[in-house]
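Just below is one structure, and these are the notes that go with it.
Here the complex is missing a single protein chain, while all its other protein chains stay put.
Just so it is clear, A and B label the chains in written order, and each chain counts residues from 1 on its own.
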Amino acid sequence: MKRFLSILMVFLMLVTFATGCGTTDGDNGDAGDNGDNGDAVVEEPGRLILVTTTSTYDSGLLDYLLPFFEEEHNYEVDVVSLGTGAALEQGQNGDADVALVHAKATELEMVEAGHFVDRIDVMYNDFVVVGPAEDPAGVKESADIKEAFAKIAESGSEFISRGDDSGTHKKELELWTLSEVANEGDWYVNAGVGMGDTLVMADEKLGYTLTDRATYLSMAETLELEIVFEGDESLFNQYGIMAVNPENWPDVNYDGAKLLIEFMGSEEGQNLISEFKPYGDTLFFPNAE
Amino acid sequence: MMNEILKIKGLKKSYGKRTVLSVKELSIEKGSVMAIIGPSGAGKSTLLRIINRLETPSAGEIVYFGDTKLTDQSGNIELQRKMTMVFQKPTLLDRSVYDNIAFGLKARKFEKVEIEKRVISALQTIGLLELKDQKARTLSGGEAQRVAFARALVLDPEIILLDEPTANLDPANVGMLEALIRKINLEKGTTVVIVTHNLLQAKRLATHVAFFYDGNLLEYGDMHRVLDDPIKDKTRDFVEGRMIY
Partner (left out) sequence: MLLEFWDAIKLLSNLDSGLAEIVLLTIYVSGSAVLLAALLGIPAGTWLGMQKQGKVKGLTRLVYTLMGLPPVVGGLIIYLLIRRQGLLGTFGFLYTPTAMIMAQFLLATPIVIGMTSVAVRSKGKNIHETLVSLGARKGLILRSIIWEARYGILGAVIAGFGRVVAEVGAVMMVGGNIEGKTRVMTTTIVLETRKGNFDFALALGLILLIVSFIFNVILYQIQQGGASDDE
């Protein structure tokens, strides 16, 4: 029995060795643990931390886009997705290298204050108003967003606000100001949740809400909500990318951040963005200058 | 035999294939003090627990008071209330000493006045009147066992079952409790069944003795007859101190 076991052991070792060599002879150095490839120059990939908003991340754009950049520049980009407020705070505190968000006014303020540098416009997507198919507030007939919001407020149908200080929430507040209707009362539901949860809530409560098109389309199958208003220019949502100011935080990867900003603004990057069509249509429209 | 308060026939208790107790026949007379003796693991406690209906026998029957035959565990609160048991390790409730002793009487819905009378009297008997309002958990081992006795006595049971009741106590407490056992037996005619591994205690208290060995009842009868002139060799070995256990 003992003898049989030792023969078996030797046999297994031979097999392992043989397959091991086979791999090393192959086309990459991943299995080069026996020193054969020791002198091959494989540069350590650079590491870059990108903060972005939850909705951007959930759209799947970055999963599609970043591999092109990573391949080209030998970089690994770690994406941290947070609410807009937290994302900017993270960058401001030097806990990230580069930020991709969609709150242009705030972004410009932050650049002005010296927290970020090298900001460029990257692309825009649009927001849509969704609501029950029966459209009890009659939003579908509105001429512009101002009228659409006013009708919701007058009808007493519930409007679900994300209420989380996110880019979408900020946009919504801008639109209420624009409409000159007070967003107060029992019909105005201030839910402090993400876009997906807000859509589910609007669906359950037969209410209206403002959403980015990507998140709505990704969930459309499970929802009874329909797009009841779209296309107004004030519903466009500008995305910008900017680097954390290396003068404040010398340890940030400013070179990497600059490379990524250049990539996003390049012809290649812009083309890739317009070709991102997970639900059939372009979701983000590139507009870098 | 007249006046059998307990009659046990063909009683068996097994766990799986292992039989831990087997009693072909055992009668206990009303008013007697029956000592159940034998080495550890002889099944003595199991017998007591079956009599007190804490365990169900696997086979056989017990006739209580000459008329109530019970082999199963179905509730018979009337029967249960005619007997009570004192365990080797007393389990007192986390209440006052008074409440512990009054528990069984309250369960039987006695008048408050009667409860107080009996509890106070029992407290005097065990010499713990001054501790009546103390938490039971503050008592020493000996005090706790005396309270457990008092708790049983106030119920005026017809049968009192004692499972090694003085095994862990100091001589003073042992003396007091033995005197108490004798007293209730003589004054109230309470039948006592006491499990003990202490031969001297059996001699001091018992009118009758039953000797158990390895789960089997080997012999029983008058105390002097069994202890002074045993029939079985095993009994003789035990009585004469040659059995190592």
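Simple rule for what comes next: a residue touches a chain if its C-beta (ideal position, glycine included) is under 8 Å from a C-beta of that chain, and two chains touch if they have at least 3 such contacts.
Since the structure is predicted, the reported quantities are computational estimates derived from the model, not experimental observations.
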{"item": "Absent-chain contact - pick from B:28, B:97, B:128 or B:155", "value": "B:155"}
{"item": "Candidates B:93, B:186 or B:231 - the one touching the absent chain", "value": "B:93"}
{"item": "Contact partner of the left-out chain, one of B:64, B:103, B:212 or B:238", "value": "B:103"}
{"item": "Residue among A:108, A:173, A:201 or A:227 that touches the chain left out of view", "value": "A:201"}
{"item": "Residues in chain B touching the chain absent from view", "value": "52-54, 75, 77, 80-81, 84-85, 87, 89, 91, 93-96, 99, 103-104, 107-108, 151-152, 155, 161"}
{"item": "Touching residues on chain A - with respect to the absent chain", "value": "82-83, 85-90, 163-166, 189-193, 197, 201, 204-205"}
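One rule holds for everything that comes next: only the chains that are shown with their structure count from here on.
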{"item": "Whole-Å gap between the CA centroids of chain A and chain B", "value": "79"}
